[in-house]
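Sharing a structure with you now.
Note that one protein chain of the assembly has been removed; the remaining protein chains are unaltered in position.
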Amino acid sequence: MSVSVVWLTFFVLSVFVGIEVISKVSSTLHTPLMSGANAIHGIILLGAVLVTGTTDNTFALIVGLIAIVLASVNMVGGFVVTDRMLQMFVRKKPKADAATQTPGDTK
Amino acid sequence: MSVSVVWLTFFVLSVFVGIEVISKVSSTLHTPLMSGANAIHGIILLGAVLVTGTTDNTFALIVGLIAIVLASVNMVGGFVVTDRMLQMFVRKKPKADAATQTPGDTK
Amino acid sequence: MIAPTWVQLVFLACGVCFILALKGLSGPKTARNGNLIGAAGAVIAVAVPFFYKPDGVDHLHHVPLILAAIAIGTAGGVYGARKVQMTQMPQMVALFNGVGGGAAALVALLELHEHGDLFDWFPLAATAFTIVVGSVSFAGSVITFAKLQELMTSRPVVFPGLPVIFGGSFIAAAVLSVMLVNQPHLWIGVVLALLGLVVGVLLVMPVGGADVPIVISLLNAFTGLTVAAGGYVLSNTVLLIGGTLVGASGTFLTLLMANAMGRSVANILFGALKGGSTLGGGEASDRPVKSAGPEDVAIMLNYAERIIIVPGYGLAVAQAQHSLRELVDVLSERGAKVDYAIHPVAGRMPGHMNVLLAEAQVPYEQLKEMDEINGDFKDADVVLVVGANDVVNPAAKTTPGAPIYGMPILNADEAKQVVFLKRSMRPGFAGIENELLFEPNTTLLFGDAKDTMSKLLNAVKAL
Partner (left out) sequence: MIAPTWVQLVFLACGVCFILALKGLSGPKTARNGNLIGAAGAVIAVAVPFFYKPDGVDHLHHVPLILAAIAIGTAGGVYGARKVQMTQMPQMVALFNGVGGGAAALVALLELHEHGDLFDWFPLAATAFTIVVGSVSFAGSVITFAKLQELMTSRPVVFPGLPVIFGGSFIAAAVLSVMLVNQPHLWIGVVLALLGLVVGVLLVMPVGGADVPIVISLLNAFTGLTVAAGGYVLSNTVLLIGGTLVGASGTFLTLLMANAMGRSVANILFGALKGGSTLGGGEASDRPVKSAGPEDVAIMLNYAERIIIVPGYGLAVAQAQHSLRELVDVLSERGAKVDYAIHPVAGRMPGHMNVLLAEAQVPYEQLKEMDEINGDFKDADVVLVVGANDVVNPAAKTTPGAPIYGMPILNADEAKQVVFLKRSMRPGFAGIENELLFEPNTTLLFGDAKDTMSKLLNAVKAL
């Protein structure tokens, strides 16, 4: 098979996976989902590392390092902030009766 | 990329597509879905045609023709029978009041 | 086989058609179009080799013979698909699946014969897989067909040496596959195919009573995987994608179905080998029951405000769904609230009952799924069980060791009155007695469902 068709096939299949996998999401989770997806495209960091690590041109090196900084902000920040949001969803264990909870933890 | 990794990638992505795409099916549709999926694997007919059409060995030709017959039964019969089942689901248009329908069509 | 780019693109498009087909098939509104898209993709894909030069040959050989073979297969397939009764759908699916598996095995054998000496170890392993699993699927489906068509007993068939023979064949197949990878001889492939047939028969024989349809679904997934492996061997994306889709979705569907029956797939396949529990009674009991005539039941129905119908396999066999629909119409007109309670495994395949009732033009809204209606039984004045048995058998809750133990059932036993329409005291598919038949608030209306149903209808109309 020709290389371009191979990549096209990857692309097409991934499109279906991407759509189907999130098609059941409830609107409650839209924000964390968007944020998590945002973190995933931070994988461009891998591309930035590969390009920067194989160049020997100083200008290219500098631009590459900038790209690495930006991409790591995207990737790391994205996953951390998503986790922070999701922690809140997890913390709530089913309580016997919500009304009898102690009010505590008001910041 | 090595050819085997390419095929493995196709396989893995297709597995996800296959599972995700049907994961919302209601039990009402299990039978037609099984039958439709069954028809899809009748695409082995394509393989049978390719193999039969590129051989010149008589024995292989005969076996190939048998495979073609079997595969066409699978593919064509599968799609037709699925359609027959599904026709019944479609026929029911929302009626104003089910109880006032004429009883007709009792075979 | 390196195909030109346009061929590869067409194949990719056909793969996409299959994805859309499955997607469509999983929603009631889109199902029919989904199936048509799948058919379109398949037809286009099969047409392609007639229009390019595959594998170095200047054109496809033997075109007239190939077309004739396709015509024969098509005629057979269409004939079978048109003629089959809706009650026999499971057998039909099994048969279609079996021939597909057989075709995949033959294709792999041919490929071994033609190009085997050029293959690397990985394609050879895939070839061995296709041959074995395709044959398993073929033989298993034939036995499944025989069981469902009652050409042989539907009870589990076990004999003493079975696990040994089964295990032996399995190991032999594994050893031969390794041999095939080392030396691609055709005879090894043929022996593998024969072993596959033996394994297929032995796999399905001990599967008893209620569980055969799960096996159909599993074999369907197997065939999908063999087609995928065949696609790898032939370097053909559309076979790979289509086969994998079916393999993955089929496996998932099998789990969903087994789940609906409260069983594990391993238990279904190998339960009987461990001995015992799937072997239920099977003869009619002669304990006393309360039976009544159509007129008595008609009066009971006439004064009921809340009626739930539990349709089962017997309704379908008797073709009584049309009179039943009419009866429900009359009762609803008179002000009763009537619903159908559809157990996921009522009939002989999941969702089968819906197909049958849809055939009788029962409005979709009256069909309630088990979870939706199970809470309503305690308020029901009359539950009318028409040709169903296992799906209301309280043994599923109360008798550990019963073949259906653990399967969720419809709570018909909670209703004020239960009426069974059946021909005799014989048990259902699972082969075990139903205690509910002997309860004081249960009434039996004996006779073929079609016959008793029209009598009942007339009696109700006369009131």
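When the chains are written out, they are named A, B and C in that same order, and each has its own residue count from 1.
Basically, a residue touches a chain if its C-beta (ideal position, glycine included) is under 8 Å from a C-beta of that chain, and two chains touch if they have at least 3 such contacts.
Keep in mind the model is a prediction, meaning the values are calculated, not measured.
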Inset, instruction - Could you tell me which of the visible chains the hidden chain touches? - result: A, B
Inset, instruction - Against the chain that's been left off, what residues of chain B make contact? List them. - result: 1-2, 4-5, 8-9, 12-13, 16, 20
Legend entry - On chain A, residues whose C-beta touches the chain left out of the figure: 4, 7, 10-11, 14-19, 21-57, 60-61, 63-92, 94-95, 98-101, 103, 105-107
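Note that only the chains that are shown with their structure count from here on.
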Inset, instruction - Specify the contact topology among the chains shown, as one of line, ring, star, complete or other. - result: complete
Inset, instruction - State, to the nearest whole Å, the distance from the C-alpha centre of chain A to the C-alpha centre of chain C. - result: 41
Legend entry - Cα-centroid distance, chain A relative to chain B, in whole angstrom: 37
Legend entry - Euclidean distance of C-alpha centroids - chain B vs chain C, Å: 14
Inset, instruction - Going through chain B residue by residue, note those that touch at least 2 other chains and give them in order. - result: 10, 14, 16-17, 21, 23-24
Inset, instruction - Mark out which residues of chain C touch at least two other chains, giving numbers and ranges. - result: 19, 23, 237, 241
